[in-house]
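Coming up: subunit A.
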Amino acid sequence: MDPVAATTLPIPGLLLAGSVAALAASLWLLLPKTSDTVNSRRLGFLFGAAALIGFAATGRSLGGVGADAVFLTVAGISVISGLATIVTRSPVYSAIWFAMALAGVSGVLLVLGAQFLGVATIVVYAGAILVMFLFVLMLAQPSGMAPYDRVSNEPMLAAAAGAVLLGLLTLSIGRLSAAEPPACCRLPSRAQAMAAAPTEGVGSEDDRSATLLAPATAGVERVDADEVAHLGAELFGRHLFAVEVAGVLLLVALVGSIAVVSRGEATETDHRRESR
Partner candidate 1 sequence: MKPTDPAITWLEEKPLGLTERLYLPLFFQGLSTTARHMVSRKVTVNYPEVRPTIGNPLIYRGVHRLNRDDAGRVKCVACFLCATACPAHCIDIVATESPWPDREKYPESFTIDELRCIFCGMCEEACPVDAIELTSLLDLTGKSREEMIFDKEKLLSVYDMTKDAEPMKSKTLAAGGMATFGPAPGSPAAGAGGHH
Partner candidate 2 sequence: MIPATLLTNALLVGAVLFCLGLVGILTRRNLIVMFLSAELMLQGVSVTLVAWSRYHGDWGGQVLVVFVLTVAACEAAVALVFVLQAFASTGRLDASAWQALREENLPRVIDHGLPADDRVVPTWPHLSPAGVLPEGDDSRSLERDHV
C-alpha cells in the first residue's frame, strides 16, 4: 500500500454528512421545477459549491487531493459539467455540458495514463454519439423550452437518494484507503506478482509480459510508452472472443436501427422504382 494512504485520517463524519446534505439541497434547488426563481437557483449554486468543497475536503482527508493540479482541473471540469448536464433546462445546452463533461473525463483518463481510452472517448462519444443527439435536438426543438423540460419527476426524493448514495460511496472509498489494506487490495495484483517473480522472463519468448513489469519497477511518474500496444495485445489476445461478440453487437444494432427507422418510409420510393 501507498504510505500516504495508510497514514490518512479517517473521514470526519460531520463533514461528510454536511456535504451530502448540501448536495441534496443543491440538486433539489437546481433541478427544473415550476416554483423556480432566480434566487432559488442562486442558492442552489451556493449549495453546490459548498458540496463540491465538502467532497473535495473529504477526498483530501482520504489521501491528499490537491497533489495534482492537472487532475484537479479536469476532475473539476467533469464534475461541474456533469452537474450542469442534469440541471440545465434547455436540452441543447444539456448536451453541450455533457460534451464538456466528456472532455473532463477524457482528461481524467489521460492523467490516469490511459491515453487510448481518453482519446477514444472523445472520438466515439463526442465525435459520433453526441453529434447525433444534437442533430435530433436541434431538429426537434428549434426554439423555446418545452413544458416537460421545465419540470422534473420527484426532484426532492431523487436528489436525496443520489446524495446519500454518493455519501455511502465516499464512505466506502474512504474505508478502502484509510483502513488496513482491504481484501481486494491485499491480493497481489498481476503487476505486483510479476514484479515479485524472478526476472528471467526478460528476453525469453514472453516479451510482452516482461515489458509489462516495467511500470511497476520504474516508478509511478513514468508515462507508459507502449500503452496502446499493451491494450491491443490484451484486447486481441485474452479477450478476442468478447471483441468478436462486440463486433456482432454493433452490426446487429446497425441493422436493427436501420430496419426500424426505414419501415414507414419505404413505400413511396419503392413504388416509384417499380413504376419506372
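Rule of thumb we're sticking to: a residue touches a chain if its C-beta (ideal position, glycine included) is under 8 Å from a C-beta of that chain, and two chains touch if they have at least 3 such contacts; residues count from 1.
Selection rule, in plain terms: all candidates are chains of the complex that A comes from, given by their letters.
Remember, predicted model here, so these are calculated numbers, not experimental data.
Here subunit A touches just one chain among 1 or 2 in this complex, the one numbered 2. Per the touch definition, subunit A reaches candidate 2 in the complex via residues 1-2, 4-5, 27, 31-32, 34, 55, 58-59, 62-65, 67-68, 71, 75, 78-79, 82-83, 85-86, 91, 94-95, 98, 101-102, 105, 108-109, 111-114, 116-117, 120-121, 124-125, 128-129, 132-133, 136-137, 140-141, 143-155, 158-159, 161-163, 165-166, 169-170, 173-174, 176-177, 189-192, 212, 215-216, 220, 230-231, 234-235, 238-239, 242, 246, 249-250, 252-254, 256-257, 260-261.
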